[in-house]
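In this view, the complex is presented without one of its protein chains, the others remaining in place.
The letters A, B and C name the chains in turn, as written, and every chain counts its residues from 1.
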Amino acid sequence: MIVVLKKNPDEKQLNNLMAWLKSLNISIHESAGDIHTILGLVGDTTMVDIDLLRALDIVVDVKRVQEPYKNANRKFHEEDTVVPVGNTQIGGGVFSVIAGPCSIESEEQISLVATAVKAAGATMLRGGAFKPRTSPYAFQGLRGHGLELLLIAKKLTGLPVVTEIMDLSQLHLFDDVDVIQVGARNMQNFELLKELGHTNKPILLKRGLANTLQELLMSAEYIMAGGNNQVILCERGIRTFETAARNTLDLAAIPLLKRMTHLPIIVDPSHATGISALVKPMSLAATAAGADGLMIEVHNDPKRALCDGAQSLTPTAFQDVMNGVRAILPYAYQMSKEEKQ
Amino acid sequence: MIVVLKKNPDEKQLNNLMAWLKSLNISIHESAGDIHTILGLVGDTTMVDIDLLRALDIVVDVKRVQEPYKNANRKFHEEDTVVPVGNTQIGGGVFSVIAGPCSIESEEQISLVATAVKAAGATMLRGGAFKPRTSPYAFQGLRGHGLELLLIAKKLTGLPVVTEIMDLSQLHLFDDVDVIQVGARNMQNFELLKELGHTNKPILLKRGLANTLQELLMSAEYIMAGGNNQVILCERGIRTFETAARNTLDLAAIPLLKRMTHLPIIVDPSHATGISALVKPMSLAATAAGADGLMIEVHNDPKRALCDGAQSLTPTAFQDVMNGVRAILPYAYQMSKEEKQ
Amino acid sequence: MIVVLKKNPDEKQLNNLMAWLKSLNISIHESAGDIHTILGLVGDTTMVDIDLLRALDIVVDVKRVQEPYKNANRKFHEEDTVVPVGNTQIGGGVFSVIAGPCSIESEEQISLVATAVKAAGATMLRGGAFKPRTSPYAFQGLRGHGLELLLIAKKLTGLPVVTEIMDLSQLHLFDDVDVIQVGARNMQNFELLKELGHTNKPILLKRGLANTLQELLMSAEYIMAGGNNQVILCERGIRTFETAARNTLDLAAIPLLKRMTHLPIIVDPSHATGISALVKPMSLAATAAGADGLMIEVHNDPKRALCDGAQSLTPTAFQDVMNGVRAILPYAYQMSKEEKQ
Partner (left out) sequence: MIVVLKKNPDEKQLNNLMAWLKSLNISIHESAGDIHTILGLVGDTTMVDIDLLRALDIVVDVKRVQEPYKNANRKFHEEDTVVPVGNTQIGGGVFSVIAGPCSIESEEQISLVATAVKAAGATMLRGGAFKPRTSPYAFQGLRGHGLELLLIAKKLTGLPVVTEIMDLSQLHLFDDVDVIQVGARNMQNFELLKELGHTNKPILLKRGLANTLQELLMSAEYIMAGGNNQVILCERGIRTFETAARNTLDLAAIPLLKRMTHLPIIVDPSHATGISALVKPMSLAATAAGADGLMIEVHNDPKRALCDGAQSLTPTAFQDVMNGVRAILPYAYQMSKEEKQ
């Protein structure tokens, strides 16, 4: 951590600062310039409150050199994390495709879709039971009953299931769910993250619409700090000024995150774009850029889907995407061993 | 609601669409052009899922004419909402100033700050007990004990208190709190909003960092749909590309929201800018633009504050802001009666 | 175009509006609702000023159904545009790779790089002579002399050359340049665009950092309205809140633009990310998503490049990117015939 001080800082305040830093077991290298004096802080600065430092009268600016996340940091954990899920895994060379409807609507629907996506090559089944909807008047999901239907489809197909939790109070219903999804709007629901850190379930953590990659990793760190290292990151588009698609899918996040962290990264082109015709090209692009998997909405009848129908694929269209992904996969980007170090 | 259809839409699909809309008690006006046919939907379209319409093969585009919020809508509720809080109120011509420390740290601290902000003219006391922090390693607030200390300061000064809830499970601790704050990161925590709609407490709802004004009103609608109309909106900056301040304070939100809704609107210049030197100019600007109040961080010793110290004012600086605000208040913008209709 | 009117609009103003629209040869379909009356305007609405309509007292909202661009519009020009350049072309099934240094520095440098990128498979040579730099104290390019050196490298290798114009007054120097580049900061330099519309040179038009796809097409329309249809669009990242890379590369722009327009689309991963390690994964992703080509910075010694060195590849690294691109190309996304109609 680097602290830039004002010209001629008040002696007493400077001594206070030095004493406080030393009490945190941080050693200090000072270099005085004509205009500013620069302090280089060496040691474990994870616990230093950067806002507090900035608040000091004698401080002009503070800059972290070391990242504020540890457990999620590639620097301290060179090997890629692999998350085992049922009879499959996420990361470690297995390309995961999580497919299914936005909302679970009926036993027939989820069973039909589950069977279709399995046939097309999906490795996991997704389906929403608790649905975060912008409007209180929109369909909010089948909730507990939806989870039951999802588990029927799991039994039917053998596919592990992924579904979203919206509140801590729902956690007891997720015992037989394979992967718990934290949605973009809950990425910084810190009470939820802390509690999920005490479970032994894989957590699929979606990037918030206005969150940086560093913030995404800080949220992963919340889960990991509780002892649960099975975190899967998911890029699903960020909010920008462009309105031609629902959000702006940030595919550079894949190689950037691969450098920052050892956690697996998947991409959700359905929610990112909100347009079914964009799911295929963006799936191919995400695959080529080195993603560990995809999350794709598939519906037996997109025109009747109770939510997000505009972005769902038919099973036939999904099969076509899978064919494309499989063709590209052998030539996809892979970070070299040297870059991981 | 307006639906733009493709050229020569499939007859059967069009009939299906028409039948479905009629089943929702919506009447349809059709106008056929050379390239597109346009349907004008008339009736209560709040329940129509716009994404579902967009998903239809024969539909090119859909546009809402009527807003998707009702209870919060100025059109259906011309008079400004006034929220009574203890011995004071928010809205209705009373300018509210909610001041206090970011985090409650000790009985001495909160008592000192409470006394100081009361003396300077604050109408309510704020103080954080449950703190949403980006890092799991940062101070997370005194939690339940913090609430107890806040209530001691309430008793001492008579000021009503405002404090943030982070999770549903904390709600039972808020019985003696006057206003429950929903933070920016929880603006779309819909399970929390629904539950708060069943309380009879005033709710201070902060705008999310990446949320539009319409989304803010949809979140207010969640609370109001449950029966609780005591919602206070709070503009606290949005996330943009500019990094000179922490966020970009969107003051045009004040007159825009005044047109869209009857709910009171306050502004938090402390969190919006993250820089104590900007609190005064932005407080004056928010007052001039017609805000119903301000929320300002004040600390007895900003250099020692456990969080967000960079944006806190000393009691003396807060007194100076209050003097400025009082001078400007008589000349502040007020929407005319005609504009409210 | 759809015009939403206020409830009970003033009769006289409505008649004025109707008369004005009819004078523009636009026919009007009216549908009256309980709250709003909706006008559907049919005919050539390209010339209707949407801001002017919105300004009218009786108008609540206006929405374009038809795009405001014509020449660039896929709807009126189904076939993909192919731009011939020297012995090659852009679009029409040829994958173009435009490579070279950010700045031309010396005859030796540009000749070395040109030879290297040709050997690796580049189809065109790029090199900056006029350099838009944020700081007046930074290197501004070799200007006229740089163009001379670029033409020497063109003669040496036979590669067509692409280079940026910064001002109309430089146009006479571009006679032997094959493709004139308009940089992101000049995307809405309308005087420059108009003049380029009167040349017979292919124009490589880069998307501005804060410009929508529709605005990009409107700028293409400026060039095409002057009679020059040889426009190549270039996605090069937009400015968002994320700072992990220089800009956010918007790859969904490729399939979106393919739907909106018949013009070829290339991608510049070097400027978009500003990080050399991201050039390969983003090149593969852009290829997979269906781009017509790439624009890549290559330098013989990136560590000594006078500008933008951080994003330049060595010839060896560029060769590696080319190998990856060639492997993916056969499996890249292609829009179907039906989607083009």
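Assume contacts are C-beta pairs under 8 Å (C-beta built on N, C-alpha and C of every residue); 3 or more make two chains touch, one makes a residue touch a chain.
These figures come from a predicted structure and were not determined experimentally.
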{"item": "Option from B:A138, B:L159, B:M187 or B:I254 whose C-beta touches the chain left out", "value": "B:I254"}
{"item": "Residue of C:L192, C:L205, C:L257 or C:V279 touching the missing chain in the full complex", "value": "C:L192"}
{"item": "Residue numbers in subunit A that touch the chain omitted from display", "value": "2, 4, 29-36, 38, 40, 42-43, 60-61, 63, 65-66, 239-241, 243"}
{"item": "Contact footprint on subunit B, counting only the chain that is left out", "value": "210, 212-214, 238, 240-245, 248-256, 259, 272-273, 277-278, 280-282, 284-290, 324, 327-328, 331-333, 339"}
{"item": "Missing-chain contacts mapped onto subunit C", "value": "46-47, 49, 51-52, 54-57, 68, 132-140, 166-169, 185-186, 188-192, 194, 208-210, 215, 218, 221-222, 225, 239, 274, 276, 302-303, 305-310, 312"}
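Simple rule for what comes next: only the chains that are shown with their structure count from here on.
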{"item": "Chain nearest the overall Cα centroid", "value": "A"}
{"item": "Superposition of subunit A upon subunit C: rotation angle, C-alpha, nearest 5 degrees", "value": "180"}
{"item": "Per Cα centroids, the chain farthest from subunit C", "value": "B"}
{"item": "Inter-chain centre distance, subunit B versus subunit C - centres from mean C-alpha coordinates, in Å", "value": "39"}
{"item": "Subunit A and subunit C: spacing of chain centres that average the CA atoms, whole Å", "value": "31"}
{"item": "Distance between the centres, which are taken as Cα means, of subunit B and subunit A, whole angstrom", "value": "27"}
{"item": "Sites on subunit B at which at least two other chains make contact", "value": "239"}
